[in-house]
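In this view, the complex is presented without one of its protein chains, the others remaining in place.
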Amino acid sequence: MQFFIEVLVGGLLSGVMYALVALGFVLIYKASGVFNFAQGAMVFFAALTFVGFQEVLPGWLGLEADSGVVFWLAFLLAFIAMIVLGIATERIVLRPLVNQPHITLFMATIGLTYVVEGIAQMAWGANVRGLDLGIVDEPIAWLMDNYEIGVSKFDLFAAGMAASLVALLAILFQYTKVGRALRAVADDHQAALSIGIPLQTIWRVVWAVAGFVALVAGMIWGARNGVQFALTFTALKALPVLILGGFTSVPGAIVGGLIIGASEKLAEVYVGPFVGGGIEGWFPYMLALAFLLVRPEGLFGEKHIDRV
Amino acid sequence: MFYREAGQFKASYAEDSQIFPIRQDKIGFWVLMLVFGVAVPLLTNEYWLKAILIPVLIFSLAAIGLNILTGYAGQLSLGSAAFMAVGAFAAYNFILRVEGMPFLVALVLAGGTAAAVGILFGLPSLRIKGFYLAVATLAAQFFIVWALVKFPWFSNYSSSGVVTAQEVTILGYTFSSPEAKYVLTFLIVAFMALLAKNLVRSSTGRAWMAVRDMDVAAQVIGFRLMRTKLLAFAVSSFYCGVAGALYAYTYIGTVEPEGFNLDLSFKILFMIIIGGVGSIMGSFLGAAFIVLLPIFLDNVVPLVFGDALGAGFVSNFQLIVFGGLIIFFLIVEPHGLARLWQIAKEKLRLWPFPH
Partner (left out) sequence: MARQIGDVIVDLQNISLRFGGVKALTDISFNVREHEIRSIIGPNGAGKSSMLNVINGVYHPQEGQIFFKGALRKKMEPHEAAEQGIARTFQNIALFKGMTVLDNIMTGRNLKMKCNFLQHALYWGAAQKEEIAHRIKVEEVIEFLEIQDIRKTPVGRLPYGLQKRVELARALAAEPHILLLDEPMAGMNVEEKQDMCRFILDVNDHYGTTIVLIEHDMGVVMDISDRVVVLDYGKKIGDGEPDEVKNNPEVIKAYLGTSH
């Protein structure tokens, strides 16, 4: 039983990390109808930029490498880089493709993925780097002692970060002017334009926010597994989450992430041994697919009626 | 000046519905066939055949496969490489396990196996559309490669998972030289391209395009969505499967499942975007472009920027150029090189007059 709970909790916590990446997708999809395949590349780009600045800043400024100033400055610079990336994407890729079919935009973001990966590695090199957030990846002693359940402090921290990020975004969207404009744009581009909401500004904001989410996700994932090219695959992990949760729903991304995280770990542990293991790569997809056959619009998506 | 259709009158509907209704095109086509079928294997060297021409042909076939599904039937797939893998390993196992299996039969069976798997993974398309489906095809990509790795039976228990393609023998003749392999590939690809062209200009192709353009209207006019979509998945996978088998047998010789990864699927997708979505000829142009571009960059980048930048730079530069080109084509010419070719032809018809 302990073991089951341990696997379940571990799965749920890693599910939070999937949800974090999925969140970036949902933001962009809601605001611009773009299914941004490059989200994974953005996670990689953000993490690499952060680590890169962490490496070069001490030299430039004559500071200790582990000082808080370097950390926050690197964070700020990486965030600025993500904003620049977002604006450039809006200007160069999205604006010329306005009103194109969604599939065209999707394929354009596959192209964007390659560009972002190329730029990131060209700027900072392709070496694997460590990233230290100062939280150790060890079991929480109290849980271990009393219940013999191993839950990593780091995972808990990551989950906490993700939760606060979601809360922050929710507040931002619900109570600020930009948030209201954003929801209007998500509902109907044309109508939003007609009442004077600057569509392009909103898109830039959204891409910047998605960049911020990518940065946070990249730092957490990077601290866990090292900052390396494999970070781009987080996008592939997030896709089944989106199928499950629906492309437009923030709660969907969270719940979907939890379900995928928990079920894939459970499947790996309890089903994996019978088929030779390594099923984590495709199990979430199959689960999402099976789910789609029952409910094509996702957990929280709205049923769509074709009007003719 | 010489490219005119003046004086060529169509007296019957059969003449009007030829693949090349204009005489000059027909002549040009046969000249091209002779050049690539006869002159090229006689005149070029081994490097060109092995590193450029054979892969271009094989990828063209895979691109035709994806184009049938995505370009004609409108179902985006990100798993074409997995169906190539099915074809490659199916051909290997048919030849390995069936005594006296003729190569061409194995090729058809390999395509058939891929088609069957394709139908299976096409089933979700009956309920889901667009990106949802694209994501579903990723399931095929990951699952198939995983299954080929995890069940050693597929690779005949080879310890590394790598299989070596057997010799290609047809009617007692063994295709071992690059020239022979090239000619064989050329004939198969040319024949299958013709079949594909025929399909897309017939009622089958119209059904695919109707479903692509407006599925409700297609149903109302009497097309069965299920049959039409699944047929597209089957035919597409068949083409990818045969391409995969050729990839193993006439191109690289030894294959492993991981060679057919997501990157390869994307590459094939890029071929049809750049070459022309919904165009058989575009599949060839796109494949040639994508195969030649890295070779071109490998040779040109060091010349321009010097050697100091190293191999890492070149490969990253390639990523950026690839991605940038995709975006460029989607923005500037969504119908790809095939459309540019068409525009050029229209201009040529009028030349030297502007209108």
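Letters A and B mark the chains as written, and numbering starts fresh at 1 in each.
One rule holds in what follows: a residue touches a chain if its C-beta (ideal position, glycine included) is under 8 Å from a C-beta of that chain, and two chains touch if they have at least 3 such contacts.
Predicted model only: the values in this text are computed from it and were never measured.
Residue in contact with the omitted chain (choice from B:278, B:323 or B:336): B:278. Of the candidate positions B:13, B:157 or B:353, contact with the unshown chain belongs to B:13.
For the chain left out of this panel, the touching residue among B:204, B:261 or B:315 is B:204. Within the whole complex, the absent chain has one touching residue among B:212, B:229, B:267 or B:339, and that is B:212. What subunit B contributes to its contact with the hidden chain is residues 12-14, 17, 195-196, 198-199, 201-207, 209-210, 212-214, 216-225, 231, 235, 278.
Here is the rule we go by: only the chains that are shown with their structure count from here on.
Mean C-alpha positions place subunit A and subunit B at a centre distance of 33 Å.
On the subunit B side of its complex with subunit A, the touching residues are 76, 124, 127-128, 130-132, 134-136, 138-139, 142-143, 146, 149-151, 216-217, 262, 266, 269, 273, 312-313, 316-320, 322-327, 330-331, 334.
Of all the residues in subunit A, the ones that touch subunit B in their complex are 35, 92-93, 96-97, 100, 102-104, 106-108, 110-119, 121-122, 125-126, 236, 239-240, 242-243, 247, 275-279, 281-282, 285-286, 288-289, 292-293, 296, 306, 308.
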